[in-house]
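Have a look at the structure that comes next, please.
One protein chain is absent from this view; the other protein chains keep their places.
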Amino acid sequence: MATFIIANGAAAMGGPVTIFFTFWGLNVLRKPNGPAVAKGFLDKMFGMMMPKGARRLRLSKLNMGGVGTMLMKHVMRSKNVMDLPTLIKAAQDAGVRLIACAMSMDVMGIAKEELIDGVEVAGVANYLGTAETSSVNLFI
Amino acid sequence: MATFIIANGAAAMGGPVTIFFTFWGLNVLRKPNGPAVAKGFLDKMFGMMMPKGARRLRLSKLNMGGVGTMLMKHVMRSKNVMDLPTLIKAAQDAGVRLIACAMSMDVMGIAKEELIDGVEVAGVANYLGTAETSSVNLFI
Partner (left out) sequence: MATFIIANGAAAMGGPVTIFFTFWGLNVLRKPNGPAVAKGFLDKMFGMMMPKGARRLRLSKLNMGGVGTMLMKHVMRSKNVMDLPTLIKAAQDAGVRLIACAMSMDVMGIAKEELIDGVEVAGVANYLGTAETSSVNLFI
């Protein structure tokens, strides 16, 4: 959430914004009901163990078997703070580029079709090139 | 602790330093015995679940029911490393600006009076404005 709040803030202030997603971060970009993709056994296991999409992620360090996340979502709704899926949609509408790390996708056995629409795929060199010319650059 | 050690180091080297606190980071700034503030039920629950102030935070990933944190504190004291409350005090004395994220305070139901003295409140635009003109900028 911090990533998207900062990204959307920066986009609103007029700058070009890029988010580069690696390893567990890719789960944010998975479609909740993605297409069936032919996978090896290990890739399948990985896919099953990990949360599918922004709605399934733990929101709180005080998770307590789901209660913390539910509580946090309730509080955010009642205070008119966008939830994660809405933040992602707002980011895409504001022109924030979402880039999935190619090597992470390979290791975790995630195919491009399993990610939400509009996500690009690129490598670490692409990230470094963008980071070098940007004024604010965070690892979150 | 890493945040304040780096901030105090940078202040000692003569630069202006700002720390922006979001979500769980706000707990560092809570007064151990803050004033009673009228709150709704959920805000109260949140407040009770979270540690109040720097003295109550876990210090170690090897927490083991408090033993890790106690051990770490003992070792640091015996080696003359400042503990977190002392680091915060030193930071304030050195002119480091401590800014609490307004949206995080709203979501977590924390009022300004519950935070230690000298803390400012501002939004993400304020953070981004500061980050853009600073030479070192970390998400910790």
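So that you can tell them apart, the chains are marked A and B in the order they are listed, and the count of residues begins at 1 in each.
In the analysis below, a residue touches a chain if its C-beta (ideal position, glycine included) is under 8 Å from a C-beta of that chain, and two chains touch if they have at least 3 such contacts.
If you're wondering where the values come from, they're calculated on a predicted model, not measured in any experiment.
A.B. asks: Need a quick check: the contact residues on subunit B for the chain that isn't drawn.
C.D. replies: The list for subunit B reads 2, 5-6, 9-10, 12-13, 61-62, 71-72, 74-76, 78-79, 81, 135-140.
A.B. asks: If the hidden chain were put back, which residues of subunit A would touch it?
C.D. replies: Residues 22-24, 42-43, 45-46, 49-50, 103, 106-109, 123-125, 127-129, 131-132, 137-139 of subunit A touch the chain absent from view.
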